[in-house]
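For this depiction, one protein chain was excluded, whereas all remaining protein chains were kept in their positions.
Each chain carries a letter (A, B and C) given by its place in the written order, and its residues are counted from 1.
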Amino acid sequence: MKTPRDPHGVAPDKSEWALLLIDVINDFDFPEGPKLLRFALPAARRLVALKKRAHRAGVPAIYVNDNFGRWRSDFRKQVARCVDQKCPGSPIAKLLPPADDDYFVLKPKHSGFFSTSLDVLLSHLGARKLILTGFATDICVLFTADDAYMRDYQLSIPVDCSAAETAAAHRRACEHMKRFLKADIRPSAKLRFRAD
Amino acid sequence: MKTPRDPHGVAPDKSEWALLLIDVINDFDFPEGPKLLRFALPAARRLVALKKRAHRAGVPAIYVNDNFGRWRSDFRKQVARCVDQKCPGSPIAKLLPPADDDYFVLKPKHSGFFSTSLDVLLSHLGARKLILTGFATDICVLFTADDAYMRDYQLSIPVDCSAAETAAAHRRACEHMKRFLKADIRPSAKLRFRAD
Amino acid sequence: MKTPRDPHGVAPDKSEWALLLIDVINDFDFPEGPKLLRFALPAARRLVALKKRAHRAGVPAIYVNDNFGRWRSDFRKQVARCVDQKCPGSPIAKLLPPADDDYFVLKPKHSGFFSTSLDVLLSHLGARKLILTGFATDICVLFTADDAYMRDYQLSIPVDCSAAETAAAHRRACEHMKRFLKADIRPSAKLRFRAD
Partner (left out) sequence: MKTPRDPHGVAPDKSEWALLLIDVINDFDFPEGPKLLRFALPAARRLVALKKRAHRAGVPAIYVNDNFGRWRSDFRKQVARCVDQKCPGSPIAKLLPPADDDYFVLKPKHSGFFSTSLDVLLSHLGARKLILTGFATDICVLFTADDAYMRDYQLSIPVDCSAAETAAAHRRACEHMKRFLKADIRPSAKLRFRAD
């Protein structure tokens, strides 16, 4: 019911930048899980550091995650389950638990923009520059990056904060995003927020 | 991360019909709240009965609700708050608490289809016939109905399961939806599921 | 094919304002056509004057039109047919033929935003303030206005540049847009471009 009040209600934080964590909360309980985990775990460790830096700089973190709850259970419950149940993905979920002031958007398919509120959330935040991280580089990160580019977002996709099943697949996806999406793929340590 | 598994994962229930409850979880804590509540409470009581019938008939219930949590807190937490905090909307939230097997979709604006996963969820369910209920008839119900019609859904909008601030506004919105959206607006007691 | 060139190519004109002409190119060859035409023709005459003023002020005109060609024939061909074939809508099409530098967007359903490029075009133009005109006030103008509002556009919908089948239906739709969409519905003569 939206009549007389401003439909946007509580104003969210404003930030030109936003950090997207794509499918980091995941049980990794599928055949290719172990191969992906080998690369995903070190990437998650670097992402922990990047997320801290972003937080200090006032850059909001947005979990863009598969909707494991299938529109029936809540995200925080999904996080708790992923941490507790000792699934293959628990170590990553433990490294990167969403904080109370982190945002989350649940996606039904591969791209974070497809049939979700991500675009509206980013518009409310005033964010036009996105840092894309997570798994896997050549699937959900790639789909999300392609969609972000068509919506005119500027992209940073640090090469050390995402992962694929093989180093080659990861590298090729990064090259694609650098060339066709004009993404800055420098490692996270080189990433400068607020720079134009 | 979606590679090798079926992106749709656990198959949701299949149903040609779906019952949408629009903004029934709401604090009603705004200037026009009392006027709307006068009509909304009796409508909510009838909706309780309709929801029970739908449940027995295997028709899934989908809460299509404003995202009061602003992408930071979970829906079930919002429900608990709405029930507990004795806001003007508590009586309705108590009448219509979401069950564990109910679905929910959080919407950022007026229409349940705008920047949400509702269309994907309905497609998964195989639902083509929607029963629209909730508040207010001439705003969020109307916006959602218009969008549903453009997406070729068949609409039932029982005149006694939604409400607006005035009886006249409610009636006019129902007439609009009957005429331009070919909606069946007969009272809920006359509604027959599964009928073609 | 979009690789190395800027996908946006030729920069369109920039303008904070845009004038939308909704379904003005129409054969009006349906049962309610005569009723609607009685009100639509005077509205079209005022729209001619408004379009001239907009043009002088550098405000681009966008025809947002039903796709009569059904994805097989071009818009200008549709215009020519509507002008030449002496259909009931010819007088309006003759009054308001699209100029070479006018834009057009073909819509498959009622709202100008549904499954069209309108949002992308407006974003390229930099337009955030829309003047909505055309037919019918309580259907395609209303659907388009609702969608524009959810996308955070500021709306002017001059009461004398759109029309419905009855004066009452027209007035009610205008009231709805004034109240719920915060639209400025003052007559076209009072409309000031560039004002903030």
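In the analysis below, a residue touches a chain if its C-beta (ideal position, glycine included) is under 8 Å from a C-beta of that chain, and two chains touch if they have at least 3 such contacts.
In this text, all values refer to a predicted model and were calculated from it rather than measured experimentally.
Enquirer: Of C:K14, C:R38, C:R76 or C:K94, which residue touches the hidden chain?
Expert: C:R76
Enquirer: One chain isn't shown here. Among A:V48, A:A99, A:M150 or A:A189, which residue touches it?
Expert: Final answer for the missing-chain contact: A:M150.
Enquirer: Tell me which residue among C:L19, C:L50, C:V105 or C:I157 touches the hidden chain in the full complex.
Expert: Candidates C:L19, C:L50, C:V105 or C:I157; residue touching the omitted chain: C:V105.
Enquirer: Which chain A residues touch the hidden chain?
Expert: Those residues of chain A that touch the unshown chain are 109-111, 114, 138-139, 143, 146-147, 149-150, 172, 176, 180.
Enquirer: Touching the missing chain, which residues of chain C?
Expert: Those residues of chain C that touch the unshown chain are 1-5, 7, 9-10, 12, 23, 26, 28, 30-32, 36, 62, 66-68, 70-72, 74-77, 100-110, 115-117, 119-121, 135-136, 139-140, 165.
One rule holds for everything that comes next: only the chains that are shown with their structure count from here on.
Enquirer: So which chain ends up closest to the centre of the protein, judged by Cα positions averaged per chain?
Expert: Smallest offset from the overall C-alpha mean is found for B.
Enquirer: In angstrom, rounded to a whole number, how far apart do the mean CA points of chain B and chain C lie?
Expert: 31
Enquirer: Let me have the rounded angstrom distance from the C-alpha centre of chain A over to the C-alpha centre of chain C, please.
Expert: Each chain's C-alpha centroid was found; their separation is 39 Å.
Enquirer: Could you state the distance in Å from the CA-based centre of chain A to that of chain B?
Expert: Centre separation, chain A to chain B: 30 Å.
Enquirer: Scan chain A for residues touching two or more other chains and write them down.
Expert: 3
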